[in-house]
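Of the protein chains in this complex, all but one are displayed in their positions.
Chain lettering (A and B) follows the sequence in which the chains are written, and residue indices restart at 1 in each chain.
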Amino acid sequence: MTGTTKGLVVDGLRKRYGDHTAVDDVSFTLAPGSSLAVVGESGSGKTTTVRMLVGLERPDGGTVRLDGQDRSARPRNRSERLSRAREIQMVFQDPYLSLDPRVTVAGCVEEVLRLHTRLNADARRSRVAELLSQVGLGEREATALPRLLSGGQRQRVAIARALAVEPRILILDEAVAALDVSIQAQILDLLAAIRRDSGIGYLFVTHDLAVVRHIAEEVIVLKSGRLVEAGPTDRVLDAPEHPYTRLLLDSVPRRGWNPALAAPGRRALG
Amino acid sequence: MTQDSPQVRSTGDGFPVLDIDGLGVRLPDGQAARPILDGVSLRVQPGETVGLVGESGSGKSVACRSVLGLLPAGARTSGTVRVAGRDVLTMNRTELAALRARQVAMVFQDPRAAVNPLRRVGDFVTEGLRASGMPAAAATTRAEALLDAVGIRDPRGALRRFPHQFSGGMLQRVVIAAALASEPALLVADEPTTALDVTTQAEIIAILTRLRAEQGTGLLFVTHDLELASAICDRVYVMYAGRIVETRGTDELFDRPRHPYTSGLLACTPRIEPGAPTPRPIPGRPVSLAEAPPGCAFAARCAHAQPRCSEETPVLARYGDGLTACHRADEGITL
Partner (left out) sequence: MTTTATPAAGTPDTLRRRPGLRGLRVLGQGPMFSAAVVVLAALVLVAVLAPVLAPHDPESLDLSASLVGTTGDHFLGTDQSGRDVLSRLIHGARTGLFGPLLVVGVSTLLGTLLGVVAAWRGGWADTVLSRSMDLVFAIPGLLLAILLVAVVGSGMTAPVIAMAVAYTPYVGRLVRSIARQEKARPYIESYRVQGWSGWTICLRHLLPNIAPTVLAQSAMNFGYALMDLAALSFLGFGVQPPTADWGAMINEGQSALQQGAMLPALAPSACIVLAVVAFGIVGEGLADRIAKRER
């Protein structure tokens, strides 16, 4: 892999916990401004993979580069830590646990601006309002503590907070999985609009193949820590090459679906 | 609030295994009682699979738990919940225990919360059989056959193991085996696969539908997942803010929804088929009955709402082969 490829280049990523290999030689590329879905079931290593990208876990092997800059090692100092934060941000799955219960919505976005920008208090305040309105939150929500908000509203706050850093890449770790389906569509809509306007890249971690169809241009499929299939979304979903991908697709409920069809595929894979 | 609403002529004939009529539930919450359900009517015929679909706050879980007499502490009810003709709401403790041992079984979302972690799986599966008077040896034999039927390898060994030695999907199979052990007339499944991986979900659903068909059990399947309901149910009830807003046969519900909420749900559910349209969100958020304004609870989120919608609560009325609670259902609006 050359060091100067544009975008995010993950090469041979590996993570072990004791005897268990959680992520085993995973490589992929995310072109600037594009959207890549990381698909897998529990134990597939999809969450561990993205946690290594943002530095919440240390890889045991492999490299993560953004525009040729390596970010696999521990940051050496404050400015390196901050510049990495400006590259990749993350939205977590559980909207009920991803906000500090003691910090108001506006405070939560404002503190990010204080850390990452040189805006003065007035400029910060107007930027907070701007970010919140971008995700569809108003004055009333701004002064509220998280416990007064619904799950969907909290997830909007988490998105606004991540966008405040103006990252190049946003990782969404099952970010709509815990939401009601009508709210899920709102958030997907919002995410699509944000990407259109800002050219941010998405790494969309999900177990839900139906969502993948509507949010990602490319998809990689993980199974037990290994990458089993990668390609353009439509190709992978319409003409899967790996039996596991086919099994996943056969398992998605829809009208006229026969769940028994998935069973032989699963047995064949062990 | 009890109201007689016309019932759907359903596919099965004869006595329904479950007949909920005008069920209202209110919770005491300080001084003001908080309503949860209002006039819920629902039927399951023998051998029929009925879906109960709704988002959070819709009251679908409370409605399905009422079938086993599991209501929140201090809840006040109106209406009736008849299982095989007898009203569950007026049963005493002994009658409820007999009901749960013989007639109705329930499968919950989290199998770990449903089994006692300190007791062997064998005790759990045979519990219901023993309670209905089966000798120990016969119950064990039956339990082995059931575990085999739900696809657990080495059923004899499994009976001696503890719940923590099983994965979530395997444990849910055990729970289903236990639920079907006493050949209940009705199985209530409350989001039984929501916590499971998609491939495991497919297997559990395959097992559930096969055993249900073999035993002729009526199934009330509660889910938030419209696609899943469309795949396995004969008929679907859609709930919103503590009320049933629409019910009809699955095909007609999905092809020609008459309630704007149903069609909104269909439009916002991401579909996997090639060329499927982008999910179209419904504005606002789902509310519970306690938060709902007067009139139609969905009016504030509805693109077709008129002034009348926020004044008068629409009642369920017959349109096509089912019922819809919408003032404009007869106008033939293209939803």
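Heads up, the rule we're going with is that a contact is a pair of C-beta atoms (placed from the backbone, for glycine too) under 8 Å apart; a residue touches a chain by one contact, two chains touch by 3 or more.
Bear in mind the structure is a predicted one, so any value in this text is a computation, not a measurement.
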Contact residue for the chain not shown (choose from B:I36, B:L159 or B:A179): B:A179
Option touching the unshown chain, where A:S35, A:T48, A:Q89 or A:S182 are the choices: A:Q89
Touching residue (missing chain; options B:F108, B:F166 or B:F298): B:F108
Of B:N116, B:Q165 or B:Q306, the one touching the omitted chain in the full complex: B:N116
Contacting the left-out chain in the complete assembly, out of A:S98, A:Q153, A:S182 or A:T233: A:S98
Residues belonging to chain A that touch the chain removed from view: 54-56, 78, 81-82, 84-86, 88-90, 92-94, 97-103, 112, 115-116, 158, 161, 165
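To be clear about the criterion, only the chains that are shown with their structure count from here on.
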Rounded Å distance, chain A centre to chain B centre (Cα mean): 33
Interface residues, chain A side, partner chain B - complex: 41-42, 150, 152-153, 180-186, 188-189, 192, 207-211, 213-214, 234, 237-238, 247-257, 259-260, 262-263, 266
Residues of chain B touching chain A in the complex: 55-56, 197-203, 205-206, 209-210, 224-228, 230-232, 250, 254, 264-265, 268-274, 276, 278-283, 285-286
